[in-house]
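A protein chain is absent from this complex, but the other protein chains hold their places.
Chain IDs A and B follow the sequence of writing; residue 1 opens each chain.
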Amino acid sequence: MSRNLVELVRRHHAFDAPTALDVLKDAVERRGELTDEDRREAARRSGLPEAAVHGVSTFYDDLLTPRGARHLRVCTGTACFAATGDAHVDALRDGLGLQLGERAADGSVSLAETVCLGFCHSAPAVRDGDTVDAGPGVVERALAGACVAAAEPAWSSTLAEPVLTRPGDWSGLRRVREEGVTPEALLEAVTAAEIRGRGGAGFPAGVKWGFARAAAGEEKFVVANGDEGDPGSYIDKHLMERNTALLLEGMALAAHAVGASHGFVLVRSEYPRSRPALEAAAEAARAAGWLGERFDVTVIEGAGSYVVGEETALLACLEGLRGTVSARPPFPAQEGLYGRPTVVNNVETLCNVPFVAVHGADAYRALSPDAPTAGSKLVCFNERFARPGVYEVPFGVSTRWLCEELAGGLRDGRSIKGVQIGGPLGGILPAERLDTAFDFDALAAEGCMLGHGGILAFDDATSMRDVARHLLRFGAHESCGKCFPCRIGLQRAHGLFAADAPIDRARLEQLLETLELGSLCAHGGGMPAPIRSLLRWWPEELGLAA
Amino acid sequence: MSAPALTVTVDGASVEVPAGATVLDAARAAGRWVPTLCFDARQAPFGACRACLVGVEGAAAPLPACTTPCRDGMAIDTEDAAGRRVAHAVVELVLSELPRAPAPHTELAQVARRLGVGEPRWPGETHAPAPPDVRHPYLAFQHELCISCGRCVRACDELQGTFALTATGRGFGANVAAGLDAGFRDSACVACGACADTCPTDAITEVSLLP
Partner (left out) sequence: MTESVTTTCGYCGVGCRLEAHRREDDGIASISPALDGPANLGHTCLKGRFAHRFARHRERLTTPLIRDERGGPARAASWEEAIERIAAELGRVRAAHGPDAIAGLASSRATNEDCYAMARMMRAAIGTNNIDNCSRVCHSPTSFALRKALGLSGATGSFSDFDHTGATLLIGANPTEGHPVVGARIKQATLRGMRLVTIDPRRIELADYGVLHLAPRAGTNAAVVLGIAHVLARDGFVDHAFVAARTDGWAAFAELLPAYAPAAVEAISGVPAADLERAAHVYGEASEACIAWGLGVTEHKHGSEVVQLICDVALMTGKIGRPGSALLPLRGQNNVQGSSDMGALPDTYTAYRSVADEAVASSFEDAWGVPLSRTKGYTIPQMFDAAVAGELKAMYVFGEDVAQTDPNTAHVVHALESLDFLVCQDIFETETTKYADVILPASSFLEKSGTFTNAERRVQLVAPAIDPPGEARTDFEIIKAVSRALGHELPWATPADAMDEIAALTPDWAGISHARLGRRGLQWPVAPDGSDAPILYERAFAREGGRAHFAALPYKAPGDAADDEFPLILVTGRRLQHYNAGTMTRRTGNVELVDADVLEIHPDDAARLWISDGDRISVRSRVGRIELPAQVTDRIEPGHVFTTFHFPETRTNLLVGASADVNTSCPEYKVVAVDVRPIGEQPARVPALA
């Protein structure tokens, strides 16, 4: 990201004021589309040059599709695909007589696609305004203008001493304050607890915090990455909407440890309930004295971009800039938000911290006795399962136990063909490999990843070539456009599977290698993983050339 | 005041570089060629094109030379086989998005020649062919030739400081624009020409040099 643009924003923009992106989003919401005057207004208010604002306005999905009086967004995430094979998309398109991204000539209604509304437990999902409806009959209700809010998923814990499903009560921060726990001591505890990042990469949180604490600079930030873009995952959504205090407490503790004065949560615009929930929780926390002068939190909503979940892109989005990935170094811990040292942690990662602050590192490490990884994990299941929902589990249990016992296997007598774990960048585990332990290294050995912890089953009726096409369409659409392998390579890979022609396996493998070795971030680097799984387990379904 | 120099090995030859130098700096200091498309020595490394992957001893996979800092004692292989395969593939991919071949004098064409990349074999969509935008007396856009390397945008930002250019769109639809995309003339452009100077494909060039 341009250091100069970041500096211009830093100088001209109070960080709780609307960013250029906020101004643009607001204009779209008010009038249904953007004008150059809106862009100029965003430039004036943010300190950004007009061209930079133009660039922003062409990047985010939310700004690109025109909106009618009624704006319908149909979920094309993987859980919805697994549920209907995209039949719900076609039904809405036909019913409305509109293509995706189109607005009726009379302006009454518009249809857009959105990738993952986080109602994967009840797919397919459709959003009408800010109401998300999901499950059987949703298309009919949407066409009739009668959407109703879908039920939130069930949640429970398999642990006696839950970490993440325990309602946040500020007991960790209370202990820090009452007992005068120093930043150094808290950092040491978090380091000793070996909290690994839950956003996918699994980087030790304590190490990251240590870098940020050691970085020079008066002003530091804590950022909660709530851009849970992985289709099929609704874990962070659950935390951001239904365990808000736990997240805010985790952020306050992180701030204490690294010496940060302000925090930001980036929530997804696909989760319309997240920002209000967090803002209400922050207000309550201020009233109770947990947030305020020493450390406060601003909640910022994204605008439709998967790659913004990558930490450098996330920071750019928070600054109101294009959500493209930047090469590291510099790492955010040295030069992050507004060029200041910044801790960026996934929402779930931060939610582990209060437990450590209360009970200490040893108690935390003891939670998963059968696994190398400390702590516990939230997992979630898609609608294909009999008992989808959010569950807190220890690491190291078998994937089969999770799928067949905890989630009850598939509904309607279907059987599992494969499960994709941890989002679209994760490999696909075939049914015969479900005994693999649910942990970072064990899954990696199978070409899979723990990722975010979303477990998404494809049933026996699913065409695996369709899965490849679905995933690559998503990958190409969401490429931020910065690095060449991802920008062009995913387009070409999708082209291979979308064309009605046999696929040259050598050509495909060359492309996958280019993506894996060449991509700047995990998006391009990870998209080959499920394709490799498909090549490994279901080659005959892919239409490879003889 | 300045940190001590580092000694690294490039293709077997020892070379001394200042602290903070990148692997690409070291390769160039050693007189070794590493293919690049998004790199311009006047700009901060960007790491977009991924043509500059080189082998680094101990690294599991080739690393981008332009954004990887040197460490003392590092051993660099500028002709790492996997790195060169990626470079070749990247250049072929880039050529495949252009509706016509870049002019022979352009940096892209030169890199392609040197790597031995011929006609791209990727069917599918290209940028839409369009007549050049010549609304400015000196600077012309040929958007169909843009490879989104970001060099023009960064030249306007890091060298000139006018911020008249931006990347637009995303994914395969990425391109560049001046101002609110009404051409150079109706933007903040001061016509310094740094964008045309750095463009590796003539997507931005001088009006008088258009074919």
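Going forward, a contact is a pair of C-beta atoms (placed from the backbone, for glycine too) under 8 Å apart; a residue touches a chain by one contact, two chains touch by 3 or more.
Since the model is a prediction, treat every value here as computed from it, not as a measurement.
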#### Entry: Where the missing chain makes contact, among the chains that are shown
A, B
#### Entry: Interface residues of subunit A (partner: the chain not displayed)
3-4, 7-8
### Where the missing chain touches subunit B, by residue
41-42, 105, 137-138, 158-161, 185, 190-194, 197, 206, 208-209
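The rule is short, and it goes like this: only the chains that are shown with their structure count from here on.
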### Task
Round to the nearest whole Å and give the separation of the Cα centres of subunit A and subunit B.
30
### Task
Under the touch definition given earlier, write down the residues of subunit B that touch subunit A in their complex.
37, 44-51, 53, 61-62, 64, 67, 69, 82-83, 85-86, 89-90, 93-94, 96-97, 121-125, 147-148, 150, 153-154, 157-158, 161-174, 177-181, 187-188
### Message
Quick check: in the complex, which residue numbers of subunit A touch subunit B?
### Response
2-5, 8, 36, 39-40, 49-52, 54-55, 58-59, 305, 322, 324, 326-329, 476-485, 487-492, 495, 499, 507, 510-511, 513-514, 516-520
